[in-house]
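One protein chain omitted, others in place.
What follows is chain A.
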Amino acid sequence: MLSEGSSFMKGMVMGGLFCLLLSLLGTFSPISDSKTDSHHHHHVKAASKEELSRRFSDSQVQELNNQVQVYCVIMVQPKTLIYWATVIETWSKHCDKAEFYTSESSKALEAIDLKENDDWARLRKALKHAYENAGDMRWFFVAQPTTFAIIENLKYLILTKDPDEPFYLGKTMKSGELDYVAYDSGIVLSYEALKRLINVFQDESKCPEKGRALWKLSEDKQLAVCLKYTGVFAENGEDAHGKGLFNSRTVDSLIADSIKENPNDVVEGCCSDLAVTFSGMSPNQMHVMMFGVYRLRPYGHDFHDSLVFYPPEGSDND
């Protein structure tokens, strides 16, 4: 009788151990799987205030400010004429140099006519032109007319980065194994990155003009492929808190999402205070954003930013 009971007890203990073993094994396997899945996201963060004051003196910061000059490459088409006009009236005034590259010339607005219908070929031509006419500019920002960009915040992001290093920044997306920067939220290239890109353009095997695969890759992915050959990788632009600065959606849709996801903290949970781009907004919404960014503010709240950017000449809506 006793041995039966004892063997029963032993059986119970063995059963419990067996079950534990199984469950532990069960939890281990997903962990090993995720390790192989995880990919490295490169991040580029804007320097925080403390970091700026720690690493640079006031005069050095001012020097940097003068050196950070952005050449805006805006790819337009006559069919997006209304957006093209809005960009001219709004944010492009804050670029140090804003060039519009069009697929075909339009009677209404002036632009550099590339006479090219293929998107990827047009982008190549535009970048080549920008590189050749860069002058002293060391940073290039590629945008579409549906993008709205706050150039001052872009300058803040790249302030402490050396343009002789290859930088390829924006909102990074993943397509299979390829990390690329989304087109509609703006692409930032340093001088070095652009130089390498122009060089690899001549290599037909690595970076063909007519696209390589059977299906057509979008231009932003093509760009990433070509840059990858030169050793330049896409990096995600973030603020000091890790929030993404480049947005490929409108501010309204981001707020609508935030209302659903963080109903008690909508604005905090939505978008960065120093966001650089939004995309897909209507021309009217872009005018409102212009007002909201450069003019509307509450009295008595000052940010003693270490840089000063002055309003552009000949403009009144900012």
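Here are a few things to note about the model shown:
Quick note on the criterion: a residue touches a chain if its C-beta (ideal position, glycine included) is under 8 Å from a C-beta of that chain, and two chains touch if they have at least 3 such contacts; residues count from 1.
Note that contacts and distances are computed from a predicted model.
From the set "WD repeat-containing protein 58", "N-acetylgalactosaminide beta-1,3-galactosyltransferase", "Auxin-responsive protein" or "PAT complex subunit Asterix", the protein name that UniProt assigns to the chain left out of the figure is "N-acetylgalactosaminide beta-1,3-galactosyltransferase". Taking the complete complex into account, residues 1-16, 18-20, 23, 49, 65, 94, 150, 152-153, 155-156, 251-252, 255-256, 258-259, 264, 266-267, 270-271, 273-275, 283-285, 287-289, 291-311, 316, 318 of chain A touch the chain not shown.
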